[in-house]
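All protein chains but one are shown at their positions in the complex.
Every chain is named by a letter (A and B) in the order it is written, and numbering of its residues begins at 1.
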Amino acid sequence: MYGNAYIDPNDKAAMMLAGEDPQKLAEFEARIARGEKIEPKDWMPKEYRKQLIRMIEQHGHSEIIGALPEGTWITRAPGFRRKLALMAKVQDEVGHAQLLYSAAETLGKSREAMINDLITGKSKYSNVFNYPAYTWADACIIAWLIDAGAIINQVANAKGSYGPYCRALDRICTEESFHLKYGHDNVVTLATGTPKQRELVQAALTRWWPPIMHFFGPSDKISNHTEVLMRWKVKMATNDDMRQQFLNMYVPKIWDLGLTLPDPNLKKNDAGKWDYTEPDWEEFKRVINGGGPCNAERLAVRRNAEERGRWVREALNTAESKYIAPLA
Amino acid sequence: MNTEAIKELLYKMADDLLIIGHRNSEWTGLGPILEEDISFSSMAQDKIGQSQALYVLLHELGEQEPDTVAFTRNANQFHNAQLLELPNGEYDFSLIRHFLYDHADQLRFEALANSSYEPLAKVARKVKGELKYHVFHANTWVTKLGSANAESHARMQAALNHAWNYALGMFEHSTHEDILIAENIFIGEDSLQDKWLSNISAVLLKAGLSIPSSDTWNPVLGGRKGLHTEHLGPLVEEMSEVFRYDPTAEW
Partner (left out) sequence: MIISLDPRVNRAAIEADNNIEPLKDLDQWETYEVFHQKRRGDQHMHVGIVHAPNAEMALIFGKEQFGRRGLSVNIWVVKTSDVFTTEYDDSDIFETVPEKQYREAGGYKVMDKINKYKKGL
């Protein structure tokens, strides 16, 4: 469940290719242009490795932190069908973190280093998970619409250039299609249910709309840097394109259920694009930098989980084990 | 066939499975390492799925819908052994409970695969593979952690000591014990406990862990008759929270 990589806008494109071997760079770019994948031990520009590690790692963190808001409702899911499905869904998110960390490891960053960067706040994760799931309906909205957004991003990235990331995403996308169906089924059940249920789901949707609009990130500054990342098939679509795709696919489905969205300007214009009120990007930045309602809790819970598991991991560590990065 | 005896058997089994499945599901996303988190969650799902299959049999015998029975009773209407409702504590206790319970569960279902009550025999045959994995998982973890280092050994032994009398409570006699045995529905709790002791002893020996000495054995009984610790009430409250928000609704 992940929106997009948060790429530091201060990275200067001019710096990124400095010192790279021009011939190797040309071969590398030609391979990508031919539609071939890059594999772990291939030569790659330093910036390519750096951006991929950052992106895949953030994606992995988003899965493991993303298990928390929905996990809030694991002990309270109503009835066998919902309880089993929610357990399986949250389990899948943990499984996705495992797959993504494994892909990032092939680029030379260990899982320990990634977890350390997560729990110290050095590394980011998708901003939406810093919001709370107040009611059962919030968990349902997450399962439907956040996963829907994630699928748009992941389907695009699965066509990227780095082999291990694409393979992980193929597997993830298959599982996400269950999540989406599960989430939709839940929201439909609430929206077509009793007045109290409708009220519950409408309130959750209203709460989650601003974070959903933030989900794909602010408009990309079209810089040389972004262009290079798109040429390298690290970034597969602009944030605005993905947001448009999401609105196009899901706003009609939401309106179909007679639910309202808290944006009076939301409509499809004559050019076939969606108009909307510009999301509050100051709020987005504030939350990314730790000021959201759940940032402190999410990281404290993660640190607690790592700490409580430490004796288990330490006990089974043997002197002869040695770490080498996974092959593929 | 004695329906009351069968219902009592089904209720205690289903409640055991539901409650341990629920407790184990609490680890989802919080486990000691990602891979184990996934494995433990799968087993929790299996448990809850198995309990559902048994509530379906109860429904066929005239009890209410599985969701109603499982999610809306009060704590004193549950028949699970107290072992299963205890809070998760740390991973040592969760693993030991999983080990002690799953060995009993596997043997119980194994015996029931030949039950004269065919619907239950059918369920027992269906879940055989799941249980085999659960026991394999439990044995591997208990064996490795029991003998890994001083801390893990001490933790596992302490968890075993803490769980022991509760575990013996799993074999509390049914009021219909004789009928179940006479009608070849079930082998009875005493036979089950004997087999269980023999199976777990072999694994614990390999793990370097000791069963508390038998003069301290004092089974915690009452769970089968609706007597529970203070931990079951809040758990059951949580399970029914969403239902209670609008009891007329379909969720």
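The rule is short, and it goes like this: a residue touches a chain if its C-beta (ideal position, glycine included) is under 8 Å from a C-beta of that chain, and two chains touch if they have at least 3 such contacts.
Since the model is a prediction, treat every value here as computed from it, not as a measurement.
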Residue of A:Glu227, A:Asp256 or A:Glu307 in touch with the missing chain, whole complex considered: A:Glu307
From A:Tyr134, A:Tyr250 or A:Trp274, residue that would touch the chain that is not displayed: A:Tyr134
Hidden partner interface residues of subunit B, rising order: 26, 30, 33-36, 38-39, 42, 87-88, 133, 136-137, 140-141, 144, 234, 238
Hidden partner interface residues of subunit A, rising order: 39, 41-43, 68, 71-72, 74-76, 91, 95, 98-99, 102, 105, 110-112, 115-116, 119-120, 132-134, 167-168, 171, 296-297, 300-301, 303-304, 306-308, 310, 313-314, 316-318, 321-328
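Rule of thumb we're sticking to: only the chains that are shown with their structure count from here on.
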Chain centre separation in whole Å, for subunit B relative to subunit A (CA means): 37
Parts of subunit B lying in touch with subunit A, wherever the complex brings them together: 22, 25-26, 28-38, 41-42, 44-45, 48-49, 52, 66-67, 70-71, 90-91, 144-145, 148-149, 151-152, 155, 235, 238-239, 241-243, 245-246, 248-251
Interface residues, subunit A side, partner subunit B - complex: 64, 67-68, 71, 73-80, 82-84, 87-88, 90-91, 93-95, 97-98, 101, 136, 189, 193-194, 196-197, 200, 301, 304-305, 308-316
